[in-house]
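The structure appears below as structure tokens.
The complex is shown incomplete by one protein chain, all other protein chains being positioned as in the whole.
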Amino acid sequence: MIRFDYFKPQSLEEAFTLKRKHPDARYVAGGTDIMVQIKNREIKPSALISLRNIPELSSIEINGSARIGAAVTIADIAQHPELERIYPVLVAAAKRLGSVQIRNAATIGGNLSNCSPCADTATPLLIMEAKVKLRSPEKTREIPIADFFQGPGKSCLITDEILVEIVIEPPSEKTQTVFLKKGRVKMDLAVASVAVLLEMESSTCLKARLAAGSVAPVPLRLSSVEEMLEGQTITADLIAEARRLAMENVSPITDIRATEEYRRQIVGVYVKRGIEDLLGRSEV
Amino acid sequence: MSDYRYVGKDIIRPDGPDKAAGKAYYIHDLKRPGMFFGKIKFSDQVHARIVNIDISKAEKLPGVKAVITADNTPEVRIGFLRDNFALKKDKVRQYRDEIAAVAAIDPDIAEEAIDLIQVDYEPLPGIFSPEEAMAESATLIHESDARGRPRKDNIVPVRFRHDSGDLETGKKEAKYTAGGVYSTPLVQQSCMGTAGCIAEFDMNNNLTMWAKTQIPFLAQRDFNQALAAIGLRGKNTRVIVPTLGGGFGSGLDTHAYEYIAILLAFRTGHPVKILYSRDEEFAYLSPRQSSQTKIMQGCDEKGKLTFRSIDVLQDNGAYTSWGATYPSVMMLPATSLYRVPNIHFDSQMVYTNNTYCQAMRGYGNPELSWALENNMDELAEAAGIDPFEFRMLNSNTADETTPMGLKISTCALKESLKITADKLNWKEKRGKGKQRGVGMASLLHVGGGARIYRSDASGLILKLDDYGNVYAYHGGVEMGQGLHTVLTSAIAESLGVLLEKVFINPTDTGTCPWDVGTHASRGSFMAGNAAILAAKKLRERIFKLAEEIFPAEIEKNLKKILNKNPDFKPVEFDVKKAARRENFDMKDGLLFIKDAPDEAWLHLELGRFLRAVHFREQGQMLTTEAFYDPPNELPDWNKGYGNMSATYVFGTQGVEVEVDTGTGEVKIVKMVAAHDVGKVLNMQGLKGQFFGALAQGIGYAFYEKLESESGKIQNTNFRDYKIPTIQEMNFPIDLEFIETDDRFGPFGAKGVAEPGLVPTAPAIANAIYDAIGVRIHDLPITPEKILTALKKVS
Partner (left out) sequence: MKHEISFVLNGVEMRVRIDEHLRLIDLLRDKLGMTGTKEGCGEGECGACTVLVDGRAVNSCLCPALEIEGKDVVTIEGLRDVENKLSILQTAFVESGAIQCGFCTPGMIMSAKALLDANPEPSEDEIRDSFQGNLCRCTGYVQIIAAVKQAARKLKGSS
């Protein structure tokens, strides 16, 4: 029988107290992942501690950098004009996540905390080198998002710690970004995804950041590709090399959704097309 | 063709408003007083001896009312070969085998009780392919048949074959040949409303079943046999069909869960509801039959087909349901789509430990057409002929009898081919490469019922009340396809009453006349013809009675008018003289004499007429029945011969595709479908059926496959079993209906529920070949397969 207590703390302190009292409890925000896991009896928490009603987790502040509360819904991110203007790649990914109904409940904190390699918001945040703020009763720390993901389903959160905020610095004027996602049908968990950031000075690449999803144990920065591109004139040959390198540096698996070969192939194609797309925009 | 009042017009479907308001009641919403909830324990072994089932802990759980197994219930055999059992004893043969079941006061407790049941198994080697099952030393999945006679192999004793002409001659005469092996996967019907039922006994031990079924009367027969098995011989089942959340063939057989609900209801003395959750539906309900087809065809120099050889191998799974009879339908296109003189068709079904399969829309035709229509293009290429021209050259025409004995009356194949080629800009687009291509495929299907049982009939009762309301009792099943819409308009049209005066009663074996079931696209064809027959009888009775009643009532009309307006001068007309049965007509519920002046006082409203007939000495109420049995034959399956349907439908679909050779994705640029429908009964409903079928065709072509690994279905949810969403239907669809006005069809209409998905997949495959020169033989056509095939070619 599926039974659990359900708490709705109004502050972080209250949330921490509840977690201390119910060590077996799980934090939940939108519930779009956890409720499915409970239904399928993959997890059997004695209680759920909802983070939806804690004001400091639910706001978006843009003041130089952007501070997005972990309990902000994907829908709110997808429909935020200022976020779209300054961080279009995050908004693009938010728009590709699930359906309207899912986006109205799912949160960015939830999407990240699951530490699924498929998390749609992860690759955009990786290429923007976002930071995540983690709080526990004892302390607060801010770490680069790349350090947050430790393995499939495994974050670096220690007991009682909650992801509370995502912090992103605004990109430079010349920065262009793109998010590409492949599903079996349009609304799907990513079979493979790629996010690309380029800062170009005419045809020279000043800065390159690339990340790939669903092709490694964690959402993955493609550092070797970045190093190869930076400071170079981007030619067709270089793009082909970037593609090859990207394909070499991911470690996809075969599962019910796709084969390893196919995922690798998509990463290569998307890296190539992503770069070409951004070059085209830079030229305009 | 006269102008109809309702037929051919768009009418609001009678069940639409309730469905839009959330007021329609599906099996999910139904409750009976004192109802318990049933849950089933399924096997977690694929092939094993059952050593022991311990239900003691489950029985003790508070709230549990009964726990049943094959050990504490009488044996109930199910399936047309009687090779299946409601609850499994001795042995499990597939992952979905039903081992035990619980009835409890709520579903949660039932679920918990299921977990407390302990089963000990002795595993046996699992067999997961027909080839393995046919090997010399293969373990027998069924050691004996239903009569207890020992079996010697795993081959299912069901065979459909046809041999006509002389294959060797045909091969000799062929200048060009093409052959290949094609396969189709397990696919789930994926009704939005899952399977379920409520079983309830009354205190006389008669059973009522609220069932998600498409065969209420055959189900009654099946359930009555079960009643006999549990010691209630002579007792009766009444099957009531609630609003269905879809069917698509999943309700064409009776299922173990239904018999289990009956056993639980009998044991507890309470109504018991069993409802499948979505993952249970995927894991434990029989899916569409998979197939493997070996085909070879040849043609002469000019491109005329000289022979066709088809062998079908099917993985029957552990038990037998309608999947095993797909080849009976496959035989139709195999022998009769296009003209071909020398034919070999054979089929083999083999037991394995995989899931067993049931009907799904198309019932073997999509499977066979997948092979046939791909192969037609291959042969056309070998012969150097354009595939459109090739099909035209070999097309069937009207009024021919095919090698299987199918009597083609009207045939719009050539027309549908031409329309498709035109709308696709075939000549301009074909063979251009650059990752863009066009392809087409055609179909032949039954359009006038399908006699695959002793009767293919459909009855209708029309009952008139005192107000001119017409109550219809019909045994067909409305599952969304619009049967009740067609029936309503056919009755209103044929009888001559207003649409809103016609009420369709729930489908109920206790009240409705017999109908074999809503399948084979027969619903509208049967209901329409039954309506025409019944209405004719009813009108005859009304007009006969009118000879006496009409003049008296008209006189009353006149008196009333004259009372109010003494100066009224009625037009000259001898009502008494003209009141002969052959002179009457009725329109919009108004009785009138055909040649009479069109004056209001000369019309008699049906309700008034009926009250006059009723409220007098020796009064009458009017109820009429008709039993429509179509002019078709039960084929001789030994010979593979017989005119199975009263009429046939042809059609062609074409697509233009664009292939992304980087990702392997296929984009549909445009889709064209030209279908012979006989007559459009309701344009909106007809379009809806075709759009829905095309969507299923798209799913079949690109996305749908139940992944079975060692007999266990791996993708038991919509997350990993992908059906097309609104995004995947994102291309223009040009639908054209060809009205051939069939003489057997009601108002000229043919049955068309299934054809929409028959040629879709091969049309797409043929277009992909035109675009990039690769042909995928195994559905679904995934991007992975495209990329792999492209790699091989380069």
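Read from first to last, the chains carry the letters A and B; within each, the first residue is number 1.
Keep this in mind: a contact is a pair of C-beta atoms (placed from the backbone, for glycine too) under 8 Å apart; a residue touches a chain by one contact, two chains touch by 3 or more.
Predicted model, so just to flag it, every value in this text is computed and none were measured.
Colleague: Would you mind listing the shown chains in contact with the chain that isn't displayed?
Modeller: Visible chains that the missing one touches: A, B.
Colleague: With the full complex in mind, choose from B:192, B:398 or B:571 the residue touching the hidden chain.
Modeller: Result: among the candidates, B:192 touches the missing chain.
Colleague: Which one touches the absent chain: A:50, A:177, A:193 or A:249?
Modeller: A:50
Colleague: Using the definition of touch stated at the top, determine which of B:695, B:713, B:738 or B:763 touches the missing chain.
Modeller: B:695
Colleague: Out of A:11, A:65 or A:99, point to the residue that touches the absent chain in the complete complex.
Modeller: Checking each option in A:11, A:65 or A:99, the one touching the absent chain turns out to be A:99.
Colleague: Touching the absent chain in the whole complex: find that residue among B:25, B:453 or B:568.
Modeller: Per the contact definition at the top, the residue touching the missing chain is B:25.
Colleague: Spell out, residue by residue, where the missing chain touches chain A.
Modeller: 2-6, 8, 28, 30-32, 35-36, 39, 48, 50, 52, 75, 95, 98-102, 104-105, 186-187
Colleague: Which positions on chain B touch the chain that was left off?
Modeller: The list for chain B reads 10, 12-13, 15-26, 28-29, 189-194, 243-248, 277-278, 479-482, 684-685, 687-688, 690-696, 717-719, 723, 725-727, 729-730, 733.
Note that in this section only the chains that are shown with their structure count from here on.
Colleague: Report the inter-chain centroid distance for chain A and chain B in whole angstrom, where each centroid is the mean of the CA atoms.
Modeller: Averaging C-alpha atoms per chain gives centres 45 Å apart.
Colleague: Show which residues of chain B lie in contact with chain A when the two form their complex.
Modeller: Within the complex, chain B contacts chain A at residues 108-109, 111-112, 279, 662-664, 703, 707, 714-715, 719-720, 722, 724-725, 727-728, 783-784, 787.
Colleague: Could you please specify the touching residues of chain A with respect to chain B in the complex?
Modeller: Per the stated touch rule, the residues are 1-2, 40, 182, 184-189, 256-259, 261-262, 265-266, 269, 272-273.
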